[in-house]
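Okay, here's the structure, questions in a sec.
Note that this complex is displayed minus one protein chain, with the remaining chains in position.
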Amino acid sequence: PAEPLLFEIGDRDHSGVDLPDVEVDDSRLGGLRRKAPLDLPGLTEPEALRHYVRLSRRNYSIDSGMYPLGSCTMKHNPRLNEKMARLPGFADVHPLQPVSTVQGALGIMEQLSHWLMELTNTAAVALSPKAGAHGELCGMMAIKAAHEAKGQGHRKIVLVPESAHGTNPATAAFLGYSVKSIDANENGTVDVEAVVAALSDDVAAIMLTNPNTCGLFESQIIEIAKAVHDAGAYFYCDGANFNAIMGVVRPGDLGIDAMHINLHKTFSTPHGGGGPGSGPVVLSEALAPYAPVPFIRKNGENIGLVEHAEDGSFGRLTAFHGQMGMYVRALTYMLSHGADGLAQAARDAVLNANYIKARLDDLFSAPFDGQPVMHEVLFDDSFLKGTDVSTLDFAKAMIDEGFHPMTMYFPLVVHGAMLIEPTESESLQTLDVFIETMRDLAHDAKAGNVGRFTQAPMRAPLRRLDETRAARQPKLKWSQEDQRAKAAE
Amino acid sequence: PAEPLLFEIGDRDHSGVDLPDVEVDDSRLGGLRRKAPLDLPGLTEPEALRHYVRLSRRNYSIDSGMYPLGSCTMKHNPRLNEKMARLPGFADVHPLQPVSTVQGALGIMEQLSHWLMELTNTAAVALSPKAGAHGELCGMMAIKAAHEAKGQGHRKIVLVPESAHGTNPATAAFLGYSVKSIDANENGTVDVEAVVAALSDDVAAIMLTNPNTCGLFESQIIEIAKAVHDAGAYFYCDGANFNAIMGVVRPGDLGIDAMHINLHKTFSTPHGGGGPGSGPVVLSEALAPYAPVPFIRKNGENIGLVEHAEDGSFGRLTAFHGQMGMYVRALTYMLSHGADGLAQAARDAVLNANYIKARLDDLFSAPFDGQPVMHEVLFDDSFLKGTDVSTLDFAKAMIDEGFHPMTMYFPLVVHGAMLIEPTESESLQTLDVFIETMRDLAHDAKAGNVGRFTQAPMRAPLRRLDETRAARQPKLKWSQEDQRAKAAE
Amino acid sequence: MRYLPHSAADREHMLATIGAASIDELFSTVPKSVLGTFSPDLPDHQPEFAVEAHMRALAGKNHAAGDGPFFVGAGAYRHHVPATVDHLIQRSEWLTAYTPYQPEISQGTLQMLFEFQTQVANLTGMDVANASMYDGSTATAEAVLMARRITKRNKVFLSGGLHPQYRDTVVTYLSGEEGLECLSPSPEGQGDIVDHIDDQTAAIVIQTPDFYGHLRNVSALAEAAHAKGALLIVVVTEIVSLGLLEAPGALGADIVVAEGQSIGNPLTFGGPYVGLLACRDKFVRQMPGRLCGETVDADGQRGFVLTLSTREQHIRREKATSNICTNSGLCALAFTIHLSLLGEKGLTRLAKLNHARAVALADALEGAGLEVLNNSFFNEMTVRLPSPATPIVEALAQKGILAGLPVSRLEPGKPEVENLLVLAATELTTDADIAAFVDSLKGELA
Partner (left out) sequence: MRYLPHSAADREHMLATIGAASIDELFSTVPKSVLGTFSPDLPDHQPEFAVEAHMRALAGKNHAAGDGPFFVGAGAYRHHVPATVDHLIQRSEWLTAYTPYQPEISQGTLQMLFEFQTQVANLTGMDVANASMYDGSTATAEAVLMARRITKRNKVFLSGGLHPQYRDTVVTYLSGEEGLECLSPSPEGQGDIVDHIDDQTAAIVIQTPDFYGHLRNVSALAEAAHAKGALLIVVVTEIVSLGLLEAPGALGADIVVAEGQSIGNPLTFGGPYVGLLACRDKFVRQMPGRLCGETVDADGQRGFVLTLSTREQHIRREKATSNICTNSGLCALAFTIHLSLLGEKGLTRLAKLNHARAVALADALEGAGLEVLNNSFFNEMTVRLPSPATPIVEALAQKGILAGLPVSRLEPGKPEVENLLVLAATELTTDADIAAFVDSLKGELA
């Protein structure tokens, strides 16, 4: 059932807090005391609790079912992580307390850095980026700073494969680089020859995702890294898919110079409906001197915090020290899994994707077949040809079967992409139900039962939404006028 | 959608804990090492989390909607209470630690006792009863002990009004008393004359609920108490409905000798799907000497714990000291509300019930009309006469409208009872939706739309269940044989 | 007031609808002499942060078990509860649901209770279990009453190894009734009830591991009882032990009662806990408490309901099997979730780990020249100190070590137990804890 907006429940007289109404004179308010009312309706506690519980029931979530979302790594979120992040020793600590009073917090940063460097075989970590795209910015800024330090500031081109996440070209453009696209070969990976052909004295870096967004390991990556370095450029690796290889392959061994790691994907800090994320960046020896502040520096038992740019550091990406709450969750997760568990998780993630591929291959069309996939499997829409069912329709029909849709229309390298990432968290039992559902849907689409798809979803809280209307007549906040107009109807 | 049983998901190889598999020799196991397997399937953590989240979604709860359950007091459960109960200083304390190491826990008991005695004007509190019915047992045992101490052990009759909760006669019978029923008058209350007529030298006590289960204040209660005392008997008050008068009327001022207080109703420790409860019993001066152990004894700043029966004490009702976790929640609730807030809560509870009564009176039939009700309002089924809709059908139709049914067929004093208790926690907005729904249902029932009722619920996780089958062929646990039989089908 | 949804305007509107001038008018049936005639010695409402500060100050006056080495057991045990368990039981739909009398909208709770009953029955080796009791001690008292109903006999013997507070609870429940006999405390695991059983005997009650930690093989006792038509009630206070030890059901128990706290539930100074009660199929209609059973709905879908309620007080009133009304639902949920996470594999490992830690403790104590009374034990044992235990425990508490339970706290005035200390170890007991404790103990005794 629909849930009203909080503004339709509360009013100015309702409040869910008990605070004394102290008298305040204006003498120290610089003449700036508020005159207008706030227009912020309140709810008493029982009203607020029920409102947000009911509203939440209109959401899908990992805890309620499987998210086969390629590239998003929707894995199990252990509650131990949440519990640890809430210990007063972590949650109730101010970022600007004296460093002597936060040795435990710095210890978290130190241990997390150690795990990340060991798992990637890199020389340094910049912890502060607030999310994956912020990490990309961090890595590319380090690259830019390195080039400038070496008098190579003229390098203004960044190579980005067609299959890249949108954040890659956006980040490059953000920093004033022009983006040059690299095509994939017929196997869905990048050939070293294509990279060599695109390299020049003007190229600052390549941004490559590995495993790539088609779910494939870039098998020429070592050669590509060498070619990039030979051309005086740096290798930025998009680490969004690190989940497939953590504990199994070290990106540093492949020759990367910088890679962000999405703690909210790989190390299971929760997605939270869209954030917060955390995107630490590991750096090679070559880029380490350019890392942003803050960073920690160990001095015997004591851990120090460097907060101001020293020689080389490209600066500061955010106030304070980054996403401490996420560091605690990620480190808790790492310690729980251990090195052996993380490797097994990567292996299970790959096993699950290949199991889905093996069981759907006959009905779905895999554009890059004939090789094992990593942690996700890519299909295109050619199996739907002639059915009047689109990838979007197919995805919406999954909702009616109790599943979140897979990733659609990404990567852009194939038509009507369907990218499926089960993660290591799904049991064989769940995978089998998912597979049977997908097979049933594919059969039905081919059998011409179009309504099941074009009318879908029928069993969700809402049916398909009018996105065009939302964009053409943007209504981005509630107002009392709307309320009155509605009441007058 | 249906959720499988955990036994249908898990197996012997799955486990959601990581523990070392230590070697244990048999030398200190007295030859009693287990030989047979345990037959306890396990779930990994992601499986368990999803199973119990999904399962929970098949429950109604206060947080998802209103429970107009008469006599059950389903009020808002503040989360602060839960948070406080989980402080390690309360949750991680053993009942048999040295008393010097648990002064805070004893402080909770002392402060809770003070609140309960102040709110009831009584002389003592027995905190240990584990629930309301256990509290009744406690109070009646104190009465029994008092009679025996005074050579009145021959008193074997307990007076119980027809409208009483089932636990009252059950408790009396449990202690070997015979139960004598008292009729209500035409206004739904007990006349002092009826009590006087029933009193004799063999009567040990009267058990009276006030406000009574018809939602009415027993206005002759002071006279009844006097008559009972004059006859040498004691007055046990069922405190289930204390919510209506907390902070407004003190039961001790009415002449009661013992009364249990359901912390999980009146003071909002949560119901938890059926428990745990907590049923402290307040006692008059006359009964105080017979209180069970343990109880606290203050000695300056130090709080002691008396754990062994002294002169008079009738003994021990449970191991340890009762429901500490509930004491913390209830005290937190009391401190949050304050004396002023508790009184306002009682007043709002009464206001809400009278508002519902005022707005439903014209369509529903109130057997005891013409007086204000307390915190709940009683209707009977006479308004459904000739409709082929029963009280049960009506209640089930409420489910389809998003409400929990009201209490049905209780109290027994009227035919087809419908007892509605909104509690103070429901907002005017919610009450209005509830009232409109009830009116719509009543109109529809009278209009002959029988299917809406007899087929209800249609929109719940399940439709009506076959209770006869459950009782005739009891199947009280899952077994692998069932599984196999089902699979063979 | 943050928990009360009405504004002043709301109240006025409602009063106008009712036709009353004030809320006071709605209390007109209350005698004026008692209405609002008092001013309690109680504070008014406070901000949440003030309440929290008050409660934290009280919590800070307790020594939490996790604050230092900890060896107290005796019916309540400090185990690790996975974070998932506590997270799940706080979910609105579990925490704030009512008793599942309306099965169509209570399938969550009902299915969970069905899972709980199955787990308890399987763990104890019995045919059937109920949907939980208040705790182990009251469940024991209910089991005694149940055995008397079944056998229609009066005599009941309580073993000398039964937890003294369980014994006291049974005595209180049966106060004034004839036939109950409590055998003397048996700290050395000595003594037996076999000789007492006659054809007037309703039941014998024995605990294993017993209060002093001894493991008791109840097979012979079961045979002797059954030969006389009596029932064997087995009490288990440390339910984790059944991960390593033979189930009472396999040894002939007729009724098994247990404290379930160890699985899923924190210590919380003694409650709320969760009582387990399981029995043979033929006794099911004499069980107290709630039972959940499987059935189908109007569309033939599997579903669950509370059943056999003709045993219960809300239907049978004075003819009910017990006056019990509330169960320990949320604690049962914690038990079921934790046990589902453990499974056979996890529970077995947990039990072995507990025993191993207790062996390490016993070895350290004996290595320090102390007398451990137990030949057999699971995770708990009794030590005879050379002097009274209470002052020593008190002295160690001052040093931050919670050193176990002096038996005399529960058995006062019995010189023969004055020097005895009951000690428990669990998976949380580290080598460092044991070393710190034994060292300090030696220091006190030196």
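Here the chain labels run A, B and C in written order, and each chain numbers its own residues starting at 1.
One rule holds in what follows: a contact is a pair of C-beta atoms (placed from the backbone, for glycine too) under 8 Å apart; a residue touches a chain by one contact, two chains touch by 3 or more.
A quick note: this is a predicted structure, and the numbers were derived from the prediction, not measured.
S.K.: Considering the whole complex, which of A:Ile108, A:Leu159, A:Leu199 or A:Ala445 touches the chain not shown?
M.R.: Residue touching the absent chain, from the options given: A:Ile108.
S.K.: Tell me which of A:Asp13, A:Glu193, A:Asp369 or A:Asp388 is the one touching the absent chain.
M.R.: The one listed residue touching the chain not shown is A:Asp13.
S.K.: Counting contacts across the full complex, list the positions on chain B that touch the omitted chain.
M.R.: For chain B, the residues touching the absent chain are 11, 13-20, 44-47, 49, 53, 78-80, 82-83.
S.K.: Of the residues in chain C, which ones touch the absent chain?
M.R.: Residues of chain C in contact with the hidden chain: 2, 47-49, 52, 80, 82-83, 87, 90-92, 341, 427-428.
Basically, only the chains that are shown with their structure count from here on.
S.K.: Max contacts between which two chains?
M.R.: Of all chain pairs, the one joined by the most C-beta contacts is B-C.
S.K.: State, to the nearest whole Å, the distance from the C-alpha centre of chain A to the C-alpha centre of chain C.
M.R.: 46
S.K.: Could you state the distance in Å from the CA-based centre of chain A to that of chain B?
M.R.: The answer is 47 Å.
S.K.: Which whole number of Å gives the spacing of the CA centres of chain B and chain C?
M.R.: Roughly 20 Å separates the two chain centres.
S.K.: At least two other chains touched by the same residue of chain B: list those residues.
M.R.: Residues 45, 49, 53, 57, 62-64, 76, 78, 336, 425-427.
S.K.: Residues touching two or more other chains, restricted to chain C: which are they?
M.R.: 1-5, 45-46, 48, 82, 84, 86, 92
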